[in-house]
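Yeah, one chain of the complex is gone here, protein chain that is, but the others are all in their spots.
Entry: chain A
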Amino acid sequence: MELGRLEYLQALVTEFQVTDSPEAKEQVLANLANFAYDPKNYEYLRQLQVLDLFLDTLTEDNETLVEFAIGGLCNLCLDKINKDYILEANGVEPIINCLSSSNEETVMSAVTTLMYLTTPQSRQQTTALPVVECMLRFSLSASRRLSNLATVFLEDYCTPLQVEEARNLSKHTAVGIPLPKD
């Protein structure tokens, strides 16, 4: 890598902003999201406002972009500063919306991100009733990865009372957020 880390990431962000090619946008976003896996990059990513970039991309129509953006958030949201930033920026809501995606990877990342964003303050939001209800259905999914994840969410992040409440609610309503396609 000829450029320094910050310059390199800056170049990626710039390319993401200026390019018209959806393919290039996806590649760059994937790159950024993968950089977000390594805590060494957190400081740079914050400087370049990549967290906002990820959060903004969550509302895009392009499913792939959403998948990469939530993947990036999932990778960096454990850091306390990043976590606080996302919570401050009202990031929980668009993340919850990702639960209704038909893309399994998007849903998986969203579930994990919600777990990692849970604090005493954010708890009410991250484990809201519709979320718990959603997790109940995910825990019955044929995909073992998803059902495992949802089970962990229900067992470790929700109170038995919450689960019970959601269970009662889902008894009465047949409609819900559909399961991801694959």
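The rule is short, and it goes like this: contacts are C-beta pairs under 8 Å (C-beta built on N, C-alpha and C of every residue); 3 or more make two chains touch, one makes a residue touch a chain; residues count from 1.
Simple rule for what comes next: contacts and distances are computed from a predicted model.
Undergrad: For the chain that's not shown, choose its UniProt protein name out of "RNA-binding protein 48", "Dynactin subunit 5", "Elongator complex protein 5" or "MMS19 nucleotide excision repair protein".
TA: Of the names offered in "RNA-binding protein 48", "Dynactin subunit 5", "Elongator complex protein 5" or "MMS19 nucleotide excision repair protein", the absent chain's UniProt record gives "RNA-binding protein 48".
Undergrad: Can you say which of A:Tyr44, A:Tyr85, A:Tyr116 or A:Phe138 touches the chain missing from this structure?
TA: Missing-chain contact among the listed residues: A:Tyr116.
Undergrad: May I ask you to list the residues on chain A that touch the chain which is not drawn?
TA: Within chain A, the residues touching the omitted chain are 2-3, 8, 11-12, 15, 23-24, 26-28, 30-31, 33-35, 37, 39-40, 42, 64, 67-68, 71-72, 74-75, 78-81, 83, 104-105, 108-109, 112, 115-116, 118-120, 123, 127, 142-145, 148-149, 151-152, 155-160, 180, 182.
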